[in-house]
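Yeah, one chain of the complex is gone here, protein chain that is, but the others are all in their spots.
Right, chain A next:
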Amino acid sequence: MPVFSTANWTMLRRVSPRLVGYAVALTHDPDLAGDLVQDAIVRAVESRNVPADERAFRAWITRILRNLWIDRCRARRRRADRAEAPAGEVADFPAGFRSEDLILNRIVVREAFGRLSASHREILALIDILGFSYGEAAELLGVRPGTVMSRVSRARRDLLRRLSDEGVVPFPAAARRMP
């Protein structure tokens, strides 16, 4: 018999916005992400073993959502992944890049994020959106924390490269440089 309690629903309400962010990162489709989160919630509520601790709960429902997505991908024989940029070609921090540009260009960041490979989107979603520690993300992905550290770094470098090379980054800066 399901044992999803009122406290579990409260935890779910708290984690759901970030869970949606993670789902968007996985699916790259807001509608699909909404469906995926809803299905994960249904699966969670019908579970017989619900973690009582909030951190454990967050990791648990994230794992449910991730497994659902993997199942769907397999079922559809879908390859959503994109080619990752070779690390050697990437300049870490392009010149002229400023943190203010990123703050002003959230939409641009979102667009560039969407062009990342699925694995880069996922690792950044786990760390930046869901707020997982490297250890928690490593456990979820079945890798070592050091691997997570490298992946996060590569994903951010790729994101910065896309923001720079595709000319979308320094929006205000570029505008200022125009005659």
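Convention: a contact is a pair of C-beta atoms (placed from the backbone, for glycine too) under 8 Å apart; a residue touches a chain by one contact, two chains touch by 3 or more; residues count from 1.
The criterion applied here is as follows: contacts and distances are computed from a predicted model.
This complex has a chain not shown, and the name its UniProt record holds, of "Rod shape-determining protein MreD", "Anti-sigma factor", "Phosphoribosylformylglycinamidine synthase subunit PurQ" or "Multiple sugar transport system permease protein", is "Anti-sigma factor". In the complete complex, the residue from A:63, A:115 or A:156 that touches the missing chain is A:156. Only one residue in the set A:64, A:125 or A:141 touches the chain that does not appear here, and it is A:125.
Within chain A, the residues in touch with the undisplayed chain are 1-3, 5, 9, 12-13, 16-25, 30-31, 33-34, 37-38, 41-42, 45, 92-93, 97-100, 102-103, 105-106, 109-110, 113, 124-125, 127-129, 131, 133-134, 149-150, 152-153, 156-157, 159-160.
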